[in-house]
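The complex appears here without one of its protein chains, the remainder shown in place.
Labels run A and B following the written order; every chain starts at residue 1.
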Amino acid sequence: MVTSYEYDVLVMGAGLAGLRAALAAHQTGATVAIITKVHPVRSHSNAAQGGINAALTDRGDKWEEHAFETVKGSDYLGDQDAVEILAQEAGQDILALEHMGVIFNRNEDGRLGTRRFGGQKRARTFFVSDFTGQALLHVLYEQAMKARLPVFEEWFVLSLVKDEHGQCGGVVAFEIRTGRVALFKAKAVIIAAGGLGRVFEPSTNALICTGDGIAIAYRGGAPLMDMEMVQYHPTTLRGKGLLLSEAARGEGAYLLNAEGERFMEQYAPNMMELASRDVVSRAEQIEINEGRGINGCVLLDCRHLGKALIRERLSQIFEEAKSFANIDLTEEPIPVCPGMHYMMGGVKTDVEGRCWDLAGGWRGVPGLFAAGEAACLSLHGGNRLGANSLLDTVVFGRRAGRCAGEYAKTRSQPRIGDGVVKDGENSIKGLFARLDTDDTVARIRHEMGRTMTESLGVFRDQEGMAHAQQTIAGLRERWNRVAIHDKGQVFNTSLVRALELDFMLDCAETIALGALTRTESRGAHFRTDCLHRDDEHWLKHILIYHRPGGSPQLDSLPVRITRWEPQVRVY
Amino acid sequence: MKYAFFPGCVSRGGCPELYQSVKQVYPRLGIDLEEMTTVSCTGAGVLQEKDLRLGDILNAHTMALAEQQGLPIMTICSTCQGVMSQANHRLATDPGYLDDINRVLAEEGLTYHGTTTVKHFVWILLEDVGEQKIRQSVKRPLTGLRAAPFYGCYLQRPSAALGFEEQPARAKSLETVMALLGAEVVDFPGKTRCCGMPLITINEPGSLQMVAHHTSDAKEHGADVMVTPCPLCHLNLDGLQTKAAKHDRREIDLPILHLPQLLGLAMGLEPRALGLNRNLVSTKSVLEKLGVA
Partner (left out) sequence: MLTTFRIRRFNPESESPQPYFEDYQLVTERSDTVLDALIRIRETVDESLTVRCSCRGAICGSCGMRINGHATLACKTKVASLISSGDAIQVEPMNNMPVIKDLVTDMTGFWEKVRQVQPWLQPAGPEPEGEYLASPDAMNHLTGVMGCIMCGACVSDCAALEVNADFVGPAALAKAYRFVADPRDGSSSSRLTALNTPGGMWDCTRCMECIEVCPKEVGAMDRIMTLRAKGIEQGVPSTCGSRHTEAFADIIERKGRLDEPMLAVRTFGLTNFRQMFSFLPMVIRAVVRGKLPKSGPLFRAIPGVDRIRRLFRRAKE
């Protein structure tokens, strides 16, 4: 007896983008379910600390300024039609969140307060202390409870399913608690399963950020875009890579080198510590490489901000510094270094979250949508501004959800045979049946992570990246043989981690391929063998298509420019 | 070593044997007490359910009087101690709040400067009286007596208000004292848990279940007796033990001693003088074990 569920819209992932999409789809009258490998409030959206950007016109801000700074931050790789929508709709979404119950920080007059964030001249970042992501996530989950949205918690998606016309028809997944495989039929599937941070080691990302959604869409036929664009956050803790929010610098913290100099003066004399993240991370890495670091780090100094401000507005990172680095931020500067943080690239979508092109300019999968970090519009281009990721999830999560809901109304349920469940069961059985070797999933994953960090970090070159590409291919071979030692059906995390690694290897492969292809330096992609931005050849996106059994196929799309021609980027 | 003595309500109400036994033991430890007679109940965390600030005003009043006398306060009740510690902690960490409370006290001609130390008897034993003097006072070591400690929530949590960081030994103070008296300390998981007292009115079966569980668990771990520094725990563990045993359909009969009663026995004092005849669960087995009866 095959278990199957049927909905108009199925959302994979229950972070901010997923919840926002599900709520929006629900509002169109569609039947909606969420499928997620962790409970919604365990999602990685929690980790966004600093805030969410919006230019509120009633406060004298202009959406055009926000849009321009986003475009400049992207090193002119962001598609400007998408950026304009983001900046124009931001205000309404912030207010919607406030009405849902988010406890945004207030001014003395009782209105929403803001702080300044990197790459932007104005204070337009709305925030809840320094756990803005958590505060938003819990409120959106409250709304999902209110709407009684069914949530399939701790279900792991194995693959996308399509009907005979290539129309997306749902997913096959298994319940982690029981090992049971089931078919989830849906007229529209929204991939909102987050980023792929764990492809790198270390990373600020949670252990669940394994690119599942990205790889599933890719294997299902949707192209990935801008995969070479990986953000390294300037303030992470060395070792485990935990994040210290940009809110610290937003509130006025300094970056110092071993000689006690505010070295950003040399690199970004106007914006200083609040230049865009790629610029600050590169500056730090140069200081460290040239011997002005301390054990591979520079110092983040918050002391002059005062105890009261640190405790009130930076409470989370105050605690974090104490727990994880044994440092009292009010007394001592804390060593930080650049660390992998965010994936600008992802599953290519249009501005309604569709993973196929109505105009036919690129190929994709009808019925498939994506939003959040898993998606790539491209909004963030070569470098995302701080506090634009939360905004991305709510604006484009909402748009994808609404479009998917409306789309589902026009379609009948695709015909999917029960055989796909058997296929899913067999793929798991096949993994369990592998003969024991002395290799482990963990070992392969660690090697992948180290390779990516070494060769696809802040500074990159042809030789290193080519080497990484070969290494990844070798690791794929090893994955094909590695055995799973726990053969149980109930809560088998060994199995989950093996499947996650499978997805991560696809992601690693496409990152390396994209980076090798782009022979210039732009945004976070900085090649020591191609030092300059090359607008003549590379003002375009790289698309990568999966080819079963063969090498990935490359394509490109021009950057969509509406009003801001590329300029030299100075902060 | 002089203290302003805060006896609390229960030591003169439901557990008079506690007051009685404290009066017997303190002079033998070189402690001098001046009893506070014009001070109110701490609120016991109950008044605080209605009005936290009112509770803090009452406790600030008590502490201000001790401050005037230049004396630290001694309590003999975990709850009194905890509630006053928490009030003191709030007042010490929030100067604006202290000012607010002082505006109320000012009309009585009082100011609290936040300098009063409030210590439970068991902390005083370790921190002020000291090991040596305790040992010296022991005339009849409790050798062979297997005793289980039961702290009472307010003497364990929240640790931030109780000064555990500065005085880490406080976390295990009761066990340390019991061992100094020669008793064999019986460790069991319930020693820092709730006795059930605050639940007795709202959830009597639950409260009794806690009593039955902790007393029989201590017994199963080999205890001859349970010792508590909290008369409220005593009310439940001793006073309601028979009812709890009936509720849980089992025999328990575990004598529950107030800490000063145990100390008095070790000092060689007469059981009657320590009020051991007033505990509801018979203490005879303890006396037999010590060869006193």
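Note that in this section contacts are C-beta pairs under 8 Å (C-beta built on N, C-alpha and C of every residue); 3 or more make two chains touch, one makes a residue touch a chain.
Since the model is a prediction, treat every value here as computed from it, not as a measurement.
Trainee: Taking the full complex into account, find the residue in A:Leu207, A:Ala433 or A:Val570 that is in contact with the omitted chain.
Mentor: Reading the full complex, the residue touching the unseen chain is A:Leu207.
Trainee: Out of B:Lys2, B:Arg53 or B:Lys139, which is the one that touches the chain we can't see?
Mentor: B:Arg53
Trainee: Which is it among B:Pro198, B:Pro255 or B:Pro271 that touches the chain not included here?
Mentor: Checking the options B:Pro198, B:Pro255 or B:Pro271, the one contacting the hidden chain is B:Pro198.
Trainee: For the chain left out of this view, which of A:Lys121, A:Lys240 or A:Arg481 touches it?
Mentor: In the full complex, the listed residue that touches the missing chain is A:Lys240.
Trainee: Identify the residue among A:Lys121, A:Arg177, A:Arg434 or A:Arg563 that touches the chain left out of the display.
Mentor: A:Arg177
Trainee: From the list B:Ala87, B:Met210 or B:Val286, pick the residue that touches the absent chain.
Mentor: Selected residue, touching the omitted chain: B:Met210.
Trainee: Suppose we count only contacts with the excluded chain; which residues of chain B make the list?
Mentor: 9-10, 12-17, 37-41, 43-54, 57-58, 61, 104-105, 107-108, 153-154, 156-159, 189, 193-194, 196, 198-199, 201-207, 209-210, 239-240, 242-243, 277-280
Trainee: Which positions on chain A touch the chain that was left off?
Mentor: That gives, for chain A, the contact residues 38-39, 41-44, 46-47, 58, 95, 98-101, 103-113, 128-129, 131, 134-135, 138-139, 142-143, 145-146, 177, 206-208, 239-240, 242-243, 312, 315-316, 319-320, 323-324, 440-442, 484-486, 488-494.
Note that only the chains that are shown with their structure count from here on.
Trainee: Roughly how many whole angstrom separate the Cα centroids of chain A and chain B?
Mentor: 55
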